[in-house]
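Not every chain is included here, but those present sit where they belong.
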Amino acid sequence: MKKVRMGMVGGGPGAFIGGVHRMAANLDGKIELVCGAFSRDAEKSRLMSQELNLCPSRCYDSYQQLFEQEASLPADQRMEFVSIVTPNHLHFEIARLALESGFHVLCDKPATLTLDEARELAVVQKRSGRLYALTHTYTGYPMVVAARELVARGELGAIRKVAVEYHQGWLADTNAESGKQAAWRLNPEQAGISCCMADIGVHAANLAEFICNDGIDQLSADLNASHNRQLDDDGVVMLRFASGARGMLSASQIAVGEENNLRIRVYGEKASIDWSQEQPNSLKLMHADKPFEVLRSATDAAAELGGITRTPPGHPEGYLEAFANLYQQFAEQVAALRQQSTSGNNPLPGINEALRGMAFIETVVAASASEQKWHTMPDLTNIPNTGDSL
Amino acid sequence: MKKVRMGMVGGGPGAFIGGVHRMAANLDGKIELVCGAFSRDAEKSRLMSQELNLCPSRCYDSYQQLFEQEASLPADQRMEFVSIVTPNHLHFEIARLALESGFHVLCDKPATLTLDEARELAVVQKRSGRLYALTHTYTGYPMVVAARELVARGELGAIRKVAVEYHQGWLADTNAESGKQAAWRLNPEQAGISCCMADIGVHAANLAEFICNDGIDQLSADLNASHNRQLDDDGVVMLRFASGARGMLSASQIAVGEENNLRIRVYGEKASIDWSQEQPNSLKLMHADKPFEVLRSATDAAAELGGITRTPPGHPEGYLEAFANLYQQFAEQVAALRQQSTSGNNPLPGINEALRGMAFIETVVAASASEQKWHTMPDLTNIPNTGDSL
Amino acid sequence: MKKVRMGMVGGGPGAFIGGVHRMAANLDGKIELVCGAFSRDAEKSRLMSQELNLCPSRCYDSYQQLFEQEASLPADQRMEFVSIVTPNHLHFEIARLALESGFHVLCDKPATLTLDEARELAVVQKRSGRLYALTHTYTGYPMVVAARELVARGELGAIRKVAVEYHQGWLADTNAESGKQAAWRLNPEQAGISCCMADIGVHAANLAEFICNDGIDQLSADLNASHNRQLDDDGVVMLRFASGARGMLSASQIAVGEENNLRIRVYGEKASIDWSQEQPNSLKLMHADKPFEVLRSATDAAAELGGITRTPPGHPEGYLEAFANLYQQFAEQVAALRQQSTSGNNPLPGINEALRGMAFIETVVAASASEQKWHTMPDLTNIPNTGDSL
């Protein structure tokens, strides 16, 4: 397969997530970074471009310039998709222009800052005919995919209860705001209406919906802001799913000592599962009437999980490999479109997840501020001309 | 110390919890079972009495007879306290009569079926001058006491978030009701207004209040009943504590594959703790700025925990030892009262926990049925003449 | 069942293991402590007797006096068995006299200080017709019995490799000798020829032989003594079993930070098991071609383990319950002998384990001092008139 050509917007010197995206894109050797607009500061963009050994002519001063000039290159040279890794408040504008300029888009989460923007983006994407993917990274873990398949095959029976939590501790300190990562997340102008729920709560909600192939329908919420912060840094949500399953979601950035503790348990009528992001290669499968089992990614699930595990049994894989799975699947879809074909049905999160994520955030924030107990998620089916995500 | 003389009401042949109480009372050799009314069936009571090698004259046909006749024995022979291990709906009447008959009472949880009964019992107990203890067994675990002390000493700083859960799976099956243990718990006439919250949710609430030395003030709840059951077998509660801490509580008896998974995490401003009943001898202590530690009951906490650990490091203790701690502390209090003294300040759960437990259950059930989001726990301070629990 | 009457030799004020034995005997309410010679200091013995509420006439000044006077009591009053919990170097003499005086014996490990003594004790026991049991406590854990049954049923296939280790850290410090527990263990006059291997290595060897129902046949050893100690405080042994299985055994008392880390893994042709004393209620069962399972004592093994689990699923049991299982089984055997019957085939460790344990210790010590690689365990079959242990 000819390598898929990627451009990048954002990810300049010192930016954390840009580096993660590049490692994820590198890992399998199927994607080549050919151009970028790495910073609003042209000099910084150039420095990064040199560090990455890019051709100087394809280091751009702005994303507008990038889309314009790349579009003018011969088809077999120009960037095929753009990876957007800027601060969150810029995602929407850049993604819209990329799609309108004819490029596929792989965007760091969140897709937009508001649900209205997400609705608009959905319309643009549908019209463009271009691919759009959102890096809900945790769905790239092999055992998350295995969990989804267990549920889909009915091994758990009807789902009754979902307990999902995402606890971090890095914002516990009063002085956390002095750090770059915290400052923008706690600033409504850059982060929108929520910090904790928008940053990590939405991952937890997405994970629950992904594994259960079910949608959150109603919720009740209690968000919390420490240190007189303007945005939430902690919260609890009671969930009711479309299927009738109940659930709870807890997210926190002030849970002192927690690192990145995303954990989900799904209790079904016949069996239950338990998965933790910090031990991602194991999936506990509990039964009503026999000892619990622990499924291991490269041993018990490797065959059916196909290309998304890379190592033999007992050689742990981690976050970068999960991230790389999203890149690999996206690259396969891009390559397939070269020949007008499709690359099969994979569950890469896309525009629908963008819509649902923004709907979740807005509903949770409204619910927390309300004395009314239950709040219903908005109807997302009436996007004109929007169907499947990709 | 002369052994403390115990009688027992309930705990006949085949009764599970009676045997647990007897093992807990036996373990330390400080308590002697001298009499009992083990069953409403006099023949069954006699069989149990024989199995236990009791003097035949002190096997009674009813609890009324037991209290009356024991009261007439010489002071150095008669039962000093009664252990009540009957079905729940009888606890209140038996405890009241025992106190009124001049006996100390150690009662299996719950204290009563309603908050009104608990209020009445509180009045009776206060008037009687007799001791009353309630077996919230989990507070008998050494590392739970250690956790409470860590919080009390300020090692966690102000508490911000409490996550407590109690998940079991034994009622998941539709046919669970055919078992003896399930049948009465799911029958409103014997169990009162709640199954899951009354049986285990209240333990979780008690554990949170015990460790944090804080009271639940407001809550919002969503209870669930599978299989068209009349009472809840699952539920989620959002919590607000008097101190301002937030929390969530999840309890379930339909969480397939879970055994007795009571776990609590308390996140403070400076540090956090994590304890699980199924691994009770370890307490994870997480810090903001250094590696997490794991405190071990017999190694790191033995000195300050005094008599409530019994084995050297690495020799695990369990549920029966936690239960025995409640018995041992109660026996010490009874023995101390023989000489009009008290046995120090230990946190044995008593009439206040009886009141708070019933208040929690009633508030949760009401909240779940309501469209109003927040419900306030009733005022429990105006019990006439009721002060400290013991 | 009429309670079985126990006497005790040793276990005076401040003695640790005596208290453990008494708790183990108390737990199930089937055994009554009726007499004792708790210390060589008659005053201390009397104090302990009072603390235990014994009848003053049955507190004796010496074990000789105890055996003599109890033997003269009416059959329905006198002690039926003696529990020996003195320092190790006294076990042999006391056990011999007890058997010769017509009493059953339950003895703390080790049985004797030398293999020659053990051989002599075996002869005495056989001649006496009395029961003899040795508290290899770890064989009392339910999941150890379950492991033995899995092996016996052939679920693992032929055993290929056994890895057993017993690591503690309490003797790591140079000054450990100043403590009472360490002082005698490191003193050859009281402890015999070995500290670590005699104290804990022999438990590891016993556990391996018990679970596999196999005997160590040959071994090679490397023992170690820190701080110029006279006896070993650490060591490694390579094992060859009679069945052909290979193994390794590591024991240490200088493994800083380890508490009581006894762990065994048994690898068979078809499946393998992994058990750790510090998490005793779980047994990992690994398969060649499907996910590993975790068997839980009260959930997955309760039925077949009969009376040796006491709590419902998820309510942890520990060391004292394992110890109590040995007492309970021994009491059942004693009670059965009252009616000339036997109480079924239970695997309580007895005189054969006493012989094998002493043989192991002596062979390991000799092997470590030798330049010869392999050393064969002595023949233990030629004890005159000695057959089954009980």
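Should a chain be cited, it is by its letter among A, B and C, assigned in written order, with residues numbered from 1 in that chain.
In this text, contacts are C-beta pairs under 8 Å (C-beta built on N, C-alpha and C of every residue); 3 or more make two chains touch, one makes a residue touch a chain.
Note that the structure is predicted; figures quoted are calculated from it, not measured.
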Completion exercise
Since all chains are copies of one sequence and 3 are in place, the complete assembly in this file amounts to a copy number of 4
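Operating definition for what follows: only the chains that are shown with their structure count from here on.
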Handout entry: Chain at maximum distance from chain C, centres defined as averaged CA atoms
Key = A
Fill in the blank from the handout: Chain centres from averaged Cα atoms put chain B and chain C apart, in whole Å, by 35
Exercise for the section: Take the average of all CA coordinates in chain A, do the same for chain B, and state the distance between these two points in whole angstrom. Expected result: 44
Practice task
Using mean C-alpha positions as chain centres, tell me how far chain A is from chain C in Å, no decimals.
Solution key: 56
Completion exercise
Among all residues of chain A, those touching at least two other chains are 292
Problem - chain B-facing residues of chain C, complex - result: 1-3, 16, 19-20, 22-23, 26-29, 33, 51-53, 168, 170, 258-261, 277-281, 296, 298-299, 310-321
Practice task
State the interface residues of chain B toward chain A in the complex, per the touch definition above.
Solution key: 160-161, 163, 165, 169, 172-173, 220, 222, 224, 226, 234, 236, 238, 240, 246-248, 250, 252, 254-258, 265, 267-272, 286-288, 292, 370-374
Handout entry: Residues of chain C defined as touching chain A within the complex
Key = 285, 290-296, 299-300
